[in-house]
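With one protein chain withheld, the remaining protein chains of the complex are depicted in position.
And now, chain A:
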Amino acid sequence: MNADTMHYLLQGVQNVTWQSLTMVAIGLLLIWLAIVKEYEPLLLIPIGAGAVLANMPLSPLVGPEGALTVLYNMGVANELFPLLIFVGIGAMTDFGPLLENPRMVLLGAAGQFGIFLTLILALVLGFSHNQAASIGIIGAIDGPTSIYVSNKLAPELVAPITVAAYSYMSLVPIIMPPIMRLLTTRKERAIRMPYSSREISQRTRILFPIIVTIVVGTLVPFATPLIGMLMLGNLMRESKVVERLTGAASNELANVVTLFLGLAIGATMVGEKFLQLSTLFILALGLVAFCLDTVMGVVFGKILNAFSGGKFNPLIGAAGISAFPMAARVVQREAQKENFDNFILMHAMGANAAGQVASVVAGGVLLALMGAA
């Protein structure tokens, strides 16, 4: 056995670098978070696995024809995967609570302020316009929207932005409550809001996705792909005539695409590109964006409370983000801590569904502002 043979056999070991080891460790950390802490396991396991596999020495998976590269080109580079996931999200989302309480749209809008505040902060820190906008979109707390927008504006930042968006989404129950408690008084949190449903006719439920698509698509053309897919899924759900498609979109399609998307995003977490100071900034700014969303939402909830003469529970404002339905659940839990028979879940769900739509619109507005083609 000569030296050359030895060289070929040990090629893997020789190509281990500190960057790749660190990235493997980060991948394993994501997997650990997914399994042990159950933080968005559906996403963090594929992302973590993608990161580990892509950073193995000389990994054939990320070569020019590697499987992970193929997945990336197939659906991330051209934005197909986030859009397909949106069909599934639309098929899973019940906009009923929002239709019952249309004023919740205001809270959905308030929940997006963090995006724009963070954008300004990122500009101050020296990121380019496009990068700053991509970082701000983490404040939408919406994975597919973040991937879609950042891939258009700053493709080099997709990996850290996606990781930040999904990590913070899973941290909703940890990050939001302290802010909510800080900004509200015990008395405000205890405000009761009895369930006030009106029966929403099926016609309204069917017209809603159609009208939203046409209105939003006309006002914010950049949001058309996202809102169109989201509302297509919802139209299928509410029409009740294509239950097979609804089921496929919310189960098979969403699951398969989530796996592909997670792997492909994970595969972009390659040592030299990911291990940079900017990644830390992005993670930090993403957290800021999320906190600002919550702050603005609660503050807006307090404004609504003042206008309604003290009948509006400001906690609901915090649900005006996109993390559906976790944000609404957190709101319900916090309200219940003060008053165990206070159920504001439906109101919070309305705000949350509005946040879902609003974050898509915000993404479109960002793209328009940046003049993305």
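By our rule, contacts are C-beta pairs under 8 Å (C-beta built on N, C-alpha and C of every residue); 3 or more make two chains touch, one makes a residue touch a chain; residues count from 1.
By our rule, contacts and distances are computed from a predicted model.
Peer 1: Absent chain per UniProt: "Lipoyl-binding domain-containing protein", "Lipoprotein", "Metalloregulator ArsR/SmtB family transcription factor" or "Multiple sugar transport system permease protein"?
Peer 2: Not shown, but named in UniProt as "Lipoyl-binding domain-containing protein".
Peer 1: So one chain is hidden, and I want to know which residue out of A:Leu68, A:Leu119, A:Leu232 or A:Ala328 touches that hidden chain in the complete assembly.
Peer 2: Considering all chains, including the one not shown, the answer is A:Ala328.
Peer 1: Based on the whole complex, identify which of A:Pro46, A:Pro97 or A:Gly297 touches the chain you can't see.
Peer 2: Counting the whole complex, the residue in contact with the absent chain is A:Pro97.
Peer 1: List the chain A residues touching the unshown chain?
Peer 2: For chain A, the residues touching the absent chain are 94, 97, 192, 194-199, 325, 328-329, 332, 336, 339-343, 345-346, 349.
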